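A single protein chain has been omitted from the complex, and every remaining protein chain is retained in its original position.
Presenting chain A:
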């Protein structure tokens, strides 16, 4: 799992509204594809790294972790292109992807999930007309981010419990022996979580007027 998580900070990148950062990400992506030059891609990569390390003052590990997560994928892209077209195109494609991955990491590391969720909610606002509740969409995203690590931890615990009793299943069998008990836990937890949401007023949609414009 390579979720980048918020790294607290008070610099200019942190304070930029989430919407602006996401828009910048989109603009960067479009620009990278519109300007088919290796130099431009290299410059963009240098720029993103500079912004991340020097302006936002993120620890280098935030970026290296993301880079390491995609390194094999980049190598494959590079090779495939080197073989089918030429090395230059391969380099270009790989640079472009790495730049976007790191730019996304800078955005997520400097933006609270709640701010990101609010942008998504605002983008979903027109869907109100067809009965979608933007706040619900936002909550779903936040909860996915919250519970992924919880589930990974529970799965580890199940595997450890099985190993402690001599379980040495591998491959498909291991998947089955872990998934079944995990599923039971997930269903139990889903029930508990829904009660907790109720208890904290999840159904208490405040009147629209008081759902005031959010300060970014």
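Definition applied: contacts are C-beta pairs under 8 Å (C-beta built on N, C-alpha and C of every residue); 3 or more make two chains touch, one makes a residue touch a chain; residues count from 1.
Please note the rule applied: contacts and distances are computed from a predicted model.
Chemist: Have a look at "Tryptophan synthase beta chain", "Biotin transport system ATP-binding protein", "Isoquinoline 1-oxidoreductase subunit" or "Cytochrome c oxidase subunit CcoQ" and point out the UniProt protein name belonging to the hidden chain.
Modeler: Of the names offered in "Tryptophan synthase beta chain", "Biotin transport system ATP-binding protein", "Isoquinoline 1-oxidoreductase subunit" or "Cytochrome c oxidase subunit CcoQ", the one UniProt assigns to the missing chain is "Biotin transport system ATP-binding protein".
Chemist: Which one, A:46, A:87, A:143 or A:160, makes contact with the chain that was left out?
Modeler: A:143
Chemist: Can you work out which residue in A:15, A:88 or A:133 touches the chain that's missing from view?
Modeler: A:133
Chemist: Please pick, from A:5, A:46, A:123 or A:184, the residue that touches the omitted chain in the full complex.
Modeler: A:5
Chemist: Identify the residues of chain A touching the omitted chain, counting contacts across the whole complex.
Modeler: Touching the chain left out of view, chain A contributes residues 5-6, 8, 112-114, 133, 139, 142-143, 145-146, 149-150, 153, 189, 192-193, 195-207, 210-212, 214-215.
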